[in-house]
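A single protein chain has been removed from this complex, and every other one stays in its place.
Take a look at subunit A:
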Amino acid sequence: MDPLLLARLQFATTTSIHFLFVAVTLGLVTLLVGLQTAGYLTGKPAYERLTRFWGQLYVINYVLGIATGIVMEFQFGLNWSGLSRYVGNVFGAPLAIETLVAFFLESTFLGMWIFGWHRLRRGVHLALLWGVAVTAYASAFWIMVANAWLQNPVGYEVRDGVAHLTDFGALLTNPTFGMAFGHVISASLVTGGLLMAAVSAWHLLRRTTDYALFRTSLRLGLVTAALAVTTLQGFGFAQFGPVGQLQPTKFGGGPDRDALVADWTARFGPGDWEPPVLSDVGLGFMILIGFTLGAVWLLLPLLWRDWIIRLKAPLWLILLGLPLPFVAMLLGWIAREVGRQPWAAYGLLPTAQAVSPVSPGLMLTSLIGFSLLLGALAVTNWMLLARHAARGAHDPALGRPPAPDTDAHHQPVFV
């Protein structure tokens, strides 16, 4: 088997699973900041309960974000050593910054936040959550800077076949960065908002306890999703400009594409310089879903006098709509990443040159092993999420006031 294909499959699998979780992380943490801040300012216990319930789901979801993120980070070196070899001087910088500025602090803050309930002063505890949120956004920022560079390499010069950094600012003003960052953030907020609305809708349909609590989170989730879907569409359409200009081979044809393909053929030799059609398919369906999700706006008037809850049907619609943003995100990444092929760094480093010279057997082992491992963890994680979401908000483990532990075979050591 072709190691290149195996390495690409592994990247696609890991990234997809990673993104399904980090988008929820990013969306939920924003909402949590709102909830805990509201609780801090108003002193109402309802907000603390909301924070604990949604915080627990957030923390469960976060686990898979880290697990897949660590695999992603190692994968660059394991499977794509050519990437670090030829373009590591430039591409490595934003990734290094991401780990130090963002990920390191995000986890450190989150550890203190989880265990800081009833222990830290309320202001400090709230500040920690703000820290988690800010660093989560910083993380997305630097990852998108790195990804945008692969889409459109800038700020470098090639000496002895290796790219060297000349202008770091150019990485930040890269036209393939800004709108994509806005698009991804909006997509995460739509996802987080819709997840919150859907879980709340389920509870309201089942008439579980805590009507008031889930009514609040239904409204919060829905309004967030509606606002974000609009910016999502805006940033989405705004991407067509730079993408069409800088990556003419990506979506569709035209004289620009033909000129670029001719140029590459002259410089790199004849080859198939156009991306697989999968990229266009991804784009088309994503946009379709994007317009469908725009219908969230139609539900907002029903918030008046709780018609949305009384009519019931809208709640079912929200539940049915929950998979849509997840699917659209995968499609969006397929559009962006498959559309970049056959380049690891567009017009600079062919994907085939970036792959590690590792034996196909090892690569296959790693592909199967990690796909099974991460896939199984992902499914388990979703099951746990569903169960905890269904259990409701009466006593989440997160933020529970201290009490003896619950292990069955536990000996009383604290007497």
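Worth pointing out:
Throughout what follows, a contact is a pair of C-beta atoms (placed from the backbone, for glycine too) under 8 Å apart; a residue touches a chain by one contact, two chains touch by 3 or more; residues count from 1.
Everything that follows uses one rule, which is that contacts and distances are computed from a predicted model.
Within the choices "Nitroreductase", "Isoquinoline 1-oxidoreductase", "Cytochrome bd-I ubiquinol oxidase subunit 2 apoprotein" or "Sugar ABC transporter ATP-binding protein", the name that UniProt assigns to the complex's undisplayed chain is "Cytochrome bd-I ubiquinol oxidase subunit 2 apoprotein". In the complete complex, the residue from A:L64, A:V243, A:L260 or A:A393 that touches the missing chain is A:L64. Screening A:A12, A:M112, A:V134 or A:L322 against the full complex identifies A:M112 as the residue touching the chain left out. Touch with the chain that is not drawn comes from one residue among A:H164, A:R206, A:K312 or A:H394, which is A:H164.
In the full complex, subunit A touches the omitted chain through residues 59-60, 63-64, 66-67, 69-71, 73-74, 76-85, 88-93, 95-101, 103-105, 107-112, 114-120, 162, 164-166, 168, 356-359, 362, 365-366, 369-370, 373-374, 377, 380-381, 384, 387-388, 397-398, 400, 402-411, 413-414.
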